[in-house]
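Just one protein chain is left out here, and the rest sit where they should.
Every chain is named by a letter (A and B) in the order it is written, and numbering of its residues begins at 1.
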Amino acid sequence: MRLLRWVAMVTLLSSTVGCSNIEAVPAWERGYLAEPGMQWELSRREAKFAGHVYTSKEASSGGSGAAGGGCGCN
Amino acid sequence: MGGPATITIRHEADCGDEVHALLKTLEQDTTSLEAKYSRYRSQSLISRINAKAGDGEFVAIDAETLSLFNFCAVLHEQSDGLFDPTSGVLREVWDFHLGVVNDPSRLRQLLDRVGWDKVEIRGQQLRLTREGMALDLGGIVKEYAVDKSIATIREAGFFNAIVELAGDVMAIGDRGSDEPWQVGICDPTHPDQALMSVELSNAALATSGSYHRFITLDGQRFSHFLNPFSGMPIRDPRSVSVIANNCISAGAIATTACLHALEESEAWLNTAGLPWLMHDSGNLRGPIAEMIK
Partner (left out) sequence: MRQAVAVAVTKHRLDSAVLQKLPTDSPVVASLGAAIASLPTYQKAFADAPPAFTEVGLRYSHYTEDSLDKDLLVFGDRDRYDIDVTQLWIEAPVGGAWSVAFDVQNDSMSGASPWFVGTNLDGEPGVIMSGASIQDNRVEVGVTTRYFWADGNAGFNVTHSDEDDYEALAFSFDAAWNSDDNSRTWSASASTSDDSVAPVKEAIPVFIDQEELDTQSLYFGVSQVLTSTSIVRVGLSYTISDGYLTDPYKLADQRPSEHERVTLNTGYRQYFVEAGGALKMDYRFYNDDWGTDSHTLEVAWQQSLGRHSLTPYLRYYSQSQADFFSVIADTSTDFYADDYRLSSYGAITAGLRGTVMIGDWEVEGQLERYDSDNSFSLYGGDAAPGLVDFWRATVGVTLRFD
């Protein structure tokens, strides 16, 4: 099944992340990780908006967390 | 813990009771840290370890204590042995409280009881291998107490606070309307005058030494910091302030700067790479001093 194949692949990927012996970065060295540019999204509302635009114009969707509702297609 | 403590927590008007309870917890936590690590309290963990020095017996230590000793070990190594939590016994000769020197001929004998290499840590147990040895965590516990209080405040859901324990301070968030917390650095010669004001947010400032507290021997001025190899006090008393992301590291860097000879002190501070300020014989040096020029 499609889903199982992908789950296997991600498990593999995340275990690679786990095995590569990364030393924990202590909390007080995380100032740069807190920079606005280091966040996953430009802004939450921009991500929501862009996701909606692309979903309505392209065949692909998903990947940015759980799917929202509504169509707004044209 | 020797000196005044001030804790300020900015909060909403409707959670006064919560803050009151939190302050109580912080007071208890700080008192219990002192009870655990003070060498002046006979029932403290440190006193129990010291009492068993040379017995050959191991004393069980908890994870918190082990981490603090790990910290000492790293600082000992980084400072090429200058920072040594066992050097306190040398005060039997150098009495800075009374400003007297008791029988310097005992120094050689005392030096046998000094040395981090004579502390054995095995798993979660520790022992001092020579009789008469004594551990003193005074150099880091106060700063650790500041960090621990800040962590407790954050965990309680408050993100704007400042904690000061006898001159060592850490501030998180701001004091309202985006105004940062202000910490004054005093002029030791005029303690009522602030030399400068430092704004801190999610940062700590620790100060070690005091250049106007010294003893004079043969016309030379010595500080109350002791070299663990020679047993002698460090020349050229100075006070050093360091800013870091946590108080314990700021304190460790500042303390070690006071243990170095004056000419090496600056090199050590620059290697550590944190903002620092040094005050010696009225001179003001370092990146913090540069910032106001």
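Note that in this section contacts are C-beta pairs under 8 Å (C-beta built on N, C-alpha and C of every residue); 3 or more make two chains touch, one makes a residue touch a chain.
In this text, all values refer to a predicted model and were calculated from it rather than measured experimentally.
Asker: Using the whole complex, pick out the displayed chains that touch the missing one.
Answerer: A, B
Asker: Touch as defined at the start, partner being the missing chain; which of B:Pro104, B:Gly157 or B:Gly282 qualifies?
Answerer: Touching the chain that is not displayed is residue B:Gly157.
Asker: Which of B:Lys148, B:His260 or B:His279 sits in contact with the chain that's absent?
Answerer: Touches the omitted chain: B:Lys148.
Asker: Quickly run down the residues of chain A that touch the omitted chain.
Answerer: Within chain A, the residues that touch the unshown chain are 2-3, 6-7, 9-10, 13-14, 17-18, 22-40, 42-43, 45-46, 48-49, 53-54, 57-74.
Asker: Determine and list the chain B residues touching the chain excluded from the picture.
Answerer: Touching the missing chain: residues 15, 18, 63-64, 67-68, 70-71, 73-75, 78, 144, 147-148, 150-151, 154-160, 172-173, 176, 178, 180, 182, 196-203, 243-246, 248-249, 252-253, 271-275, 288, 291-292.
Note that in this section only the chains that are shown with their structure count from here on.
Asker: Taking the mean of the CA coordinates per chain, how far is chain A from chain B in Å?
Answerer: One centre to the other, that is 43 Å.
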